[in-house]
Each structure stands twice: as C-alpha cells, then as structure tokens.
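Before anything else, here's the structure in question.
Excluded from the complex is one protein chain; the other protein chains are retained at their positions.
Letters A, B, C, D and E mark the chains as written, and numbering starts fresh at 1 in each.
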Amino acid sequence: MAKRNSKIASNGRASKPRARATAGDDTVITALHLPSEKLSPEMAAYFAKCEEKLGFVPNVLKAYTFDLTKLSAFVAMYNDLMLAPSGLSKLEREMIAVAVSAHNRCYYCLVAHGAAVRQLSGDPALGELMAMNYRAARLSQREGAMLDFAVKLSAEPWRVEEEDREELRRAGFTDRDIWDIAAIAGFFNMSNRVASATDMRPNSVYHGQAR
Amino acid sequence: MAKRNSKIASNGRASKPRARATAGDDTVITALHLPSEKLSPEMAAYFAKCEEKLGFVPNVLKAYTFDLTKLSAFVAMYNDLMLAPSGLSKLEREMIAVAVSAHNRCYYCLVAHGAAVRQLSGDPALGELMAMNYRAARLSQREGAMLDFAVKLSAEPWRVEEEDREELRRAGFTDRDIWDIAAIAGFFNMSNRVASATDMRPNSVYHGQAR
Amino acid sequence: MAKRNSKIASNGRASKPRARATAGDDTVITALHLPSEKLSPEMAAYFAKCEEKLGFVPNVLKAYTFDLTKLSAFVAMYNDLMLAPSGLSKLEREMIAVAVSAHNRCYYCLVAHGAAVRQLSGDPALGELMAMNYRAARLSQREGAMLDFAVKLSAEPWRVEEEDREELRRAGFTDRDIWDIAAIAGFFNMSNRVASATDMRPNSVYHGQAR
Amino acid sequence: MAKRNSKIASNGRASKPRARATAGDDTVITALHLPSEKLSPEMAAYFAKCEEKLGFVPNVLKAYTFDLTKLSAFVAMYNDLMLAPSGLSKLEREMIAVAVSAHNRCYYCLVAHGAAVRQLSGDPALGELMAMNYRAARLSQREGAMLDFAVKLSAEPWRVEEEDREELRRAGFTDRDIWDIAAIAGFFNMSNRVASATDMRPNSVYHGQAR
Amino acid sequence: MAKRNSKIASNGRASKPRARATAGDDTVITALHLPSEKLSPEMAAYFAKCEEKLGFVPNVLKAYTFDLTKLSAFVAMYNDLMLAPSGLSKLEREMIAVAVSAHNRCYYCLVAHGAAVRQLSGDPALGELMAMNYRAARLSQREGAMLDFAVKLSAEPWRVEEEDREELRRAGFTDRDIWDIAAIAGFFNMSNRVASATDMRPNSVYHGQAR
Partner (left out) sequence: MAKRNSKIASNGRASKPRARATAGDDTVITALHLPSEKLSPEMAAYFAKCEEKLGFVPNVLKAYTFDLTKLSAFVAMYNDLMLAPSGLSKLEREMIAVAVSAHNRCYYCLVAHGAAVRQLSGDPALGELMAMNYRAARLSQREGAMLDFAVKLSAEPWRVEEEDREELRRAGFTDRDIWDIAAIAGFFNMSNRVASATDMRPNSVYHGQAR
C-alpha cells in the first residue's frame, strides 16, 4: 500500500491538487539526502554543454553529483549506449528506453525519454504509445521484433533463448545490433530501478516538450 | 509476440516513422468492420453536444454506433458514473480511470482520460503520473487510499476483503463513496478490455490537450 | 492475509460450520450499508417479472437499489449483452461469463452464472468445468477459441493483438461476434470487481439449481 | 491456447453441448493409455471397501492400477493424511484440499473433494466457496489462518517464513498441526499436478452429491 | 518481508557471517518441535543402509521420524519414483527434481538433489545449471522437452493440455514415461512445500559432494 507524504493535509476532500503532484520536482531530485561534490572540470564542462544544448541539466545527472566517480561511470555508459554509432538509430534506442521503462513503470525515465521519442520522431503520439503500450503502435516488423525482445528481456530474462535471438536476426538485425538492443534494455532495467529506489524526479520542463 | 501491420514495409532500417504510429486513428477507429446505424434523435443530439462542448465526438462513442442499444447503455452508465453527483470529485473519478487504465495498459483510455486529468487539475504532470505510476505522485492520504483500492481491485479482485474497505473508511470515505470507487474501477476494467480487444484508437486531438 | 468476521467465535477447533459459510447471504447482500430507494414503476415491474420467471430477484439487482439510475443502467447493459439477439447463443454468453468469473475468482458471479450454464446446457458438469478450469472441458474449436480469447482478455488485455482476433475469425466468428465476446468478457470483468469490492452474496437458491 | 478434441465437429455454431463436456469421464479416466495390472488381494479388498462405502471406486485409484506399487504408495499416503488421527478435523483437511486445488484450478480434485466438503459439513455452499474463493466464506480465525497458510504455500512456497508459522500458532495450532497443514497442502499440490498432467476425470457421480 | 532470527545480534555492520548461514543445519532439522518416535526394525534397517551407502541419513528422513506411518509412506513413494525401474534414467529423474525445486526455490531439495545430479552425471556444472536455470544447459531435445513439461506443470498446472503431452511423445516418451515425469514433478512440488513450510535444513555434507 502506498505511503503518503505526511506534509500533505488530508481534509476529507481533495482540493487544489493543481501542480501539487510534481511540486518540487526541480529542486528535490531524490528522496535521499546526499550532498553534492564539486564538479570536476570535465563534468562541469559536460553540464555546461547540457545547459547549452538542452537548456537544462537532466536531474539524473544532478542526482549522481554526490560522487563524481559514479557520475562519470554513468555518463560514459549512457553516452556510449545512446549516442555512439550503432546499427540502431537514436530513435530506435529511445523507443527501447521507453518501452522498457513502461514495463517497469518508471516515472523518471518515462518522462525524460518519452520526450526524446517525441522529439526524435516528430510524432508526439509515438512517445505516448511507447509509454502506454508499444503493442498498440503501428510498427514495422523490425521495430516490433526489437521491442518484443527488449520487453521480454525485461519481464522474464531467464526465458530468453536462441529462438529469441533468431527472431531478431530474421528481422534484419546483426549480432552487434542484438548486443546493442540487449545492452540498452539492460541499462534501463538498471536506471529504472535506481530511479524508483530513490524516487528520482524528472525535470518539469520535459512534460511540455514536443507535444 | 506482437503481430505487425503488414501494410508497413520493413526495409531493415526504420525511417520516417513520423506520425506513422497513430496514422488513421481518427478515421479507422477499431479493428472491427461494423457499419454504423443511423443515430436516433436522442443520440444525434448527444453527439452534437459533444461537438459543441469538446469540439469532437470521442471515438469510443463512434465505435458503439453499430448498435444504438449498446451505445445508449454505454452512455447511460458512463455519464452516471463520471458526471452525476457523487462524494468523489470529477477529478478523483478521472484519476481512478487513468490509474486503472495504466494497470491494464490501455492506450485508448490512457490518452482520453489522461487528457481529462490534465484539464480538470490544471496540472499537466498529474495526468502523466496517473498514466505512468500513481505511486510516484504526491498524493493526499485520501487520494492514495482511493487509488490503492482501485488498482488492487483491478489486479487481484479476489483478494479484496473487509480490511481493504476499512482502509477506505479510515481515509474518510463513506460506504456510498466505496461503491463509487468500485464501480468506476470496474467500469474501466470493462472499457479497457473492450478497447484492447478491438484495438480502439483515441482521437488524435487528445494528445495535445492541456499540456 | 484474510481478515475474519469478528462475530464468529474462534474456539481453537472448528465446530458446526454447517450452513455458516453463507449464513445471511439472502439478507445482507453486500458489506456496504446503502439504504434502498423506492423502485420506479418500471423497475418494480422488472423485479416482479424476475419473481415470476425465476422465483426470486437476483441479489445483484437488490444491491443496486440504493440508486435507481445505476440500477437502470446496469439492467439495460446486462439485458442487451446477455439476452438480446447475437451471433452467440445464450449458453455461449453464459460460458464466457463463468470462465471470466473463474479467472477473477468471483464468488457471486460463479454461483449465479454457473447455475445459468447448468440450466441452459442441461449439463450440470459443464457449469462446474467453466467455474473450475474451462480447459478441462471437451469443447468444440469454436467454444475453445471463444473462451481462450475471453480469458486472455481478462488476464492480460494489453497483449491482445490482431492475431487473437484472427484466431476468432478462423473459428468462424464475425467481427460483430468478436465485439460481443469482448463486451461480455469486459462486462464480467466489471461485475466481478463490483461484487468482490462489496462482498456481494449470491441468492442461496442458486446452489441447488439444475444439479 | 487450448487444443481441442478433434473428435468434436465444429460447425460454426455450438449446438447440443448437453452432457458433452464430461462425456466418457467414467470410462476414459486419463489421457494416457496404461493397461491395468491385476489387483493384489489387499488392493482388491480396498476397492471392494470403496464400492461398499462410497458406491464406487474413485477414478484416481483406477488411474493408478497400471502399477500396484504406485497405487499402494498413493493409498498409504492419502489415507494417513486425510483419515488418520490429527489435530485437524476431517472437514478441515478437506477444506485445505479444495482451497489448494482451487489455487491450482484442478478439475479432478475440485470435483471429488468439493463433494467431500459438502458431505462432511452438511453445507452445500461451503464446498462451492472453497472451490471458488475461500476468502469469501465466513470463516473462523482458525480456518482462515489455516487456509491462508495453505494457499500461500501453494502459490509462493519460497516466501513462507517463521512469521507464517507464528500466525498459525497464534490461531491455536500446534507444531504437529502445522506439519499436517503443510503435508496436506503439499499432497494436493502433487495430486493436482498428476491429475492435470494426465487429464484425469472425476467420477460423474460426485457432481450431484450433497447438493 | 523476511522475518529474522532474533538470536542474531544486529550491530549495524555485518561481521563474521562465516558458517553462520547454515549453523545448526545438521542438528535442528526443521522449525517444528516434534519429538521422534522409536524407529521400527524396518525403518532402523533402512536408516542403517543409508548410513552405510551414503555415510549419513538424509535430514528429510529424520524430519519424518515423529510419525513412523508418515515416514514409511514417504519412503515408499520416494523410492518407487526415484529408484524403481522406469523409462527415465536415474539422472533424468534427479534433473526433474532439481529443475522443479529451482522453480519453487526450495533450499533443502536444491542442495540434496543438486548433489545427486552432480554425482550421477559426473558433471559438477550440470547440478548448478539445473538449480540456476535449466534453459541455459546444453540439453538434448529429450531432456529439454522433459524439463519444459515438468516446469510448466509446476508453474501453471492448469494450462497443461493435450498439446503438452504430444510434445513429450514427439520427443520419444511413452505414455508410461509421461506418467513418471508428471509423478516426479508432482512429488517435488509436494516435498518442496513441506520443506519450505517447515524450514527443513539439508545435511551440510551435501554442499561439498561431487564438486
């Protein structure tokens, strides 16, 4: 059963929930009290680049600032998986991110990567579909096979067998592509859990992006 | 494994998914071919009122036009549950609708009623939270108890016992309120399934509302 | 863990459970205290017709008498789905009702609609099979496809895709039939939850019918 | 998806399912073709005693006649658990049998032991409640704790811990009683699976007993 | 949530867990206090034979000594299933035992029968594979079909249908073999639950056997 924020008065009738649901999401980023370290020059530059390109620093990065070694490791792995050359397009990678996060019902990742799908595809509804039920989207065979694999791997990793890899090969994926699908699905199975464990809150700006 | 739309070419690399995900959502409303009956004067007036107040007729109503008796029964039950006087506010009722639909991963209902939560609350993020994971929202005790009950009733109805009703009473709900929570949760457990069984598509206009 | 009726003494050894299990099922119909409204002439006539044809008024109808609008909406939808002309026989519709209610382990609906299957089929065991495990019954391909669809739609509505509808078409069902299967399965997913949420008790007369 | 009996014609519309659902249940007891051995004098006497006391030999015993060693072992274990002196009454033991078999949706055991609950309790509805949802029955604290333990042990045996045994002790059970509850729940988790694996059919006479 | 042994001091940091995890496994065999009966000559001889052949008496046998009738019934059924002539080799039977026990996460049975798989196969890793995820082992079609059936029967017995038996027949199994697979899988679904319900501890000697 859900535990509730004791700071919210319960007066028998809901009233004025306006903006209450996410109040403070941009200032209190997680439920853990972990003081930030001073950014290294490298990370300071990276944060500055985020500000320049995105207009803000994603909260997940701020959440990691309590330990720069962890921050660097996270950034290195994330950037390689989501931005480095791959047989998967950036949009496909973000679609995996959102479909996996939907399986795990992760608020942070659905908000942040749902916005990315909307932006990369130019299709506002595609982000919604990935976050709600990817099976309801009009997908190509390639996209469908990719997401079926990623979601099965999230739900029942112990049941993934050679036949599942063969299904991807039949849809045109190379062995390297299969690794990338698995690695991205795996990464979000990690991030979803860190976010849920710490009640990580997405930057509020994401909500309105590319609608 | 997901079956794919055979009309979409799969050429090994995804390209231009722009707006493809929901293409035709406003014209082909379900996967069933059921010719519409001529609306009765009463239903024609109701549809006209929808056009006037909402600017469009919700696709679920169009989906039922193949049989006016079914359309009338659906409208009567829906309007009573969601619009008639109740101890639950209209926003609370829509929050139940979306949290239940999230449990059932129903694309139609999440899109349509997510928009309603955004509009009634004036809080765009609240609709997202209900659709993604209501447990991540800053809820009052009343709201939390209400959604915990509705989602448990959706997931494991056979495990709902007196203790669950007592939890609602402790949160300030009357027995009549408990009926309404159960009836609304029940209704969306029905509608979610009719929508999923028929691949019902939401009006595309919902996506941008109240963002 | 189950919460127990505090009015039942627990003296360390079970004794005389005779008729205790369902004691009061015909007088205290739900766990909610909701005073009945005076029946409208239309509903009074409907209840009289029940008395005449069945010998009693089903408890679910009595449960709704606290609000005549809700009662009328329920009756309209129920009668259309279960009694109006359809490509599905009345027995088939009742088989769906029981198989879905078995998935949801709903005491009220299993008792009431199990009796209906026994009566309509003249086969006492068929009601038992639907309530226990429809897969153990000797079913025609048509019946099997119908119940597989209805139960999958109950268990994992988000996984119902075009292939599932195709399976029904291969078994001889029209698109209109598919709607009816979905609508009936959906309706009992609603009713099962209202009954479980309110601890609705079936009329005791059902137990012995058509054995 | 359910595989269907190819001997049943599917002509597009269900017709005359009367008594078809269980046709042959008393002659073809399992889906396996295993010729019976000649009964030993001991087992012949036991079968004769069944005929005398019950009026028939339970099909599960006939199913084991292909191997007398297995038959003897089954009978020895069954009779000790269900009939030997115990802190649990015979009715309580049958209630466990049915509640466990309901969890496992085992047609054979629900029919045969549902009849036993009806007979031992003199309460036809109690058998139905155990088979449908034991949580809906008006149970004493003792009965409730007993069935909660047995069903949890059936569903998630790996999660049973000391706290669960303590709950039984608080309800008045001794350590020996706890063993008996566990052993009976365990036994039906075995028998349910042998019955389901072999499509074992219950004697048709059970259906009408003690209604 | 796991309840913890109150006799273990919790001083904020774990220290010296050495051999603590299984401390006493050879002396306190279950969590139930049930005094042993004096062994019958037959059972005393059987225990002596265990000492002679294995070097120890398996704890499960000691656990049953509180009631010699139960002990005898258990031994008779166990020995028939695991040691009597069968179309299944002894190794195959132990593989079923471990794969089923892995599904049920039963510590006692995984330790004791994992050792048996290692000994019978001469392949230490095979025991690990059965205990961890049998799908990761390089299995013959026969072994794979056998374990798929046994594990499905453990997880969802209500979904086992004729098609599952046909799959076994296609892999070369006779109807008698199918009974044996079902009976062994069923037996460990029983034993796993008795062991979990009583916190049964395996003899510590098993851990090092045949590594």
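Some points to look at:
Methods note: a contact is a pair of C-beta atoms (placed from the backbone, for glycine too) under 8 Å apart; a residue touches a chain by one contact, two chains touch by 3 or more.
In this text, all values refer to a predicted model and were calculated from it rather than measured experimentally.
Of the chains displayed, those contacted by the omitted chain across the entire assembly are A, B, D, E. Across B:Lys70, B:Arg105, B:Arg135 or B:Arg165, the residue that sits in touch with the chain not pictured is B:Arg135.
Set against the missing chain, the residues A:Met43, A:Val60 or A:Cys106 yield one that touches it, A:Cys106.
Only one of E:Asp67, E:Glu92, E:Glu161 or E:Asp180 touches the absent chain when the whole complex is considered: E:Glu92.
Residues of subunit B in touch with the missing chain: 133, 135.
For subunit A, the list of residues touching the undisplayed chain reads 2-3, 31-34, 66, 69-70, 72-74, 76-77, 80, 84, 104-106, 149, 153-154, 157-158, 160-163, 165-166, 175-176, 178-179, 181-183, 185-187, 189-194, 196-199. Subunit D meets the missing chain through residues 158-159, 161.
Everything below uses one rule, namely that only the chains that are shown with their structure count from here on.
Separation of subunit A from subunit D in touch steps, taking the shortest path, is 2.
Touching subunit B and subunit D at once are the following chains: C. Two copies of one chain, subunit D and subunit E, touch each other, and the residues they use overlap strongly: the shared fraction of interface numbers exceeds half. Here the CA centre of subunit C is 25 Å from the CA centre of subunit D. Note: centroid distance subunit B to subunit E, computed from Cα atoms, is 48 Å. In terms of their C-alpha centroids, the spacing between subunit C and subunit E amounts to 42 Å. Multi-chain contact residues of subunit C, defined as those touching 2 or more other chains: 2-3, 5, 105-106, 133, 135, 158, 161, 199.
Pairwise, the chains that make contact are A-B, A-C, A-E, B-C, B-D, C-D, C-E, D-E.
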